[in-house]
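Apart from one protein chain that is not included, each protein chain of the complex appears where it belongs.
Let's turn to chain A:
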Amino acid sequence: MSSILIIEQILNGLQFGVMLFLMAAGLTLIFGVMGLINLAHGSLYMVGAFATAAVAGATGSFLLGLIAAMVAAALAGAIIEMVVIRRLYKAPHLDQVLATFALILIFSEGTRWLFGSFPLFLDIPDVISGPVTLPGGIAYPIYRLTLIAVGLAVAIGLWLLIERTRIGIQIRAGENDREMIAALGVDISKLYTLVFALGAALAGLAGGLVGAIQSVQIGMGEPVLILAFVVIVIGGIGSVRGAFVGALLVGLTDTLGGVFLPEFFKLFMETGAAQKTGSAISSMSVYVLMGIVLIWRPTGLFGARS
């Protein structure tokens, strides 16, 4: 267990964490402002990944692909908001879960219909492929570092948007009191569509970025969606700051747990059994983390106290 390995794993955990943040930020905004549980958020992630694969494949430009991902996901988001989601804001959570579950089915099968069942692969542009040597002699893929940088940049941008702009004021006001900001003359339904499209664009961006290191396939959104839910529950639903802290916690726990728990069990078990027990427990570690947080603070780390 060298320090190089540890640093590498921490970077991997950070990379995973910031990508989860892109997903979780949209989810938590949508829940905070509109009070909606959006299971279809994973589908928007998938839409982004497929749009990147299609456009990057046709034009040869990864950057154009990413722009296409955000545009396609934002469009898809705006359309489902106007056609379906809008009718669900006042519905009980149960109806929201079911309707967005139905949207997942429609999106997944629709994508299968358009692109077929086989996974697509995305090439990383030459400039950012290959490893870079970090101080301390650690060779680490540039692309993953880029992901961390993009994720952090989006986090800062989102913070500026929410804290420093007029739209941000409206979003924060919308979280506190919908009727009041409607009474102040803000077009609330436009604001809702905008927030939904913004969240969708972030999910699409995450899909396009992660699609390049994994394969782009049907159903890729659901595992990420569930983890993003874990993130926002840990962070406190509605809190973007909570989503950021939660995402890093979950990313690091998941990555480091997978590497270090088997090692930990080797201290007092035979190697084979330790490997099995360690990997079994590490695959559950994120959910154990969430359980502990919720038992300690039933509304998450940064959630509103009721």
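Just so it is clear, contacts are C-beta pairs under 8 Å (C-beta built on N, C-alpha and C of every residue); 3 or more make two chains touch, one makes a residue touch a chain; residues count from 1.
Everything that follows uses one rule, which is that contacts and distances are computed from a predicted model.
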item	value
Protein name (UniProt record) of the chain left out of view, among "RNA polymerase subunit sigma-24", "Gas vesicle protein A", "Amino acid/amide ABC transporter membrane protein 2 (HAAT family)" or "ATP phosphoribosyltransferase"	"Amino acid/amide ABC transporter membrane protein 2 (HAAT family)"
Option from A:I106, A:V127 or A:L160 whose C-beta touches the chain left out	A:I106
Of A:F21, A:F50, A:Y143 or A:F229, the residue in touch with the unshown chain	A:F229
Touch residues of chain A, complete complex, unshown partner	31, 37, 39, 84, 87-88, 91, 93-95, 97-99, 101-106, 108-110, 112-113, 222, 226, 229-230, 233, 237, 276, 279-280, 283-284, 287-288, 290-291, 294-295, 298-300
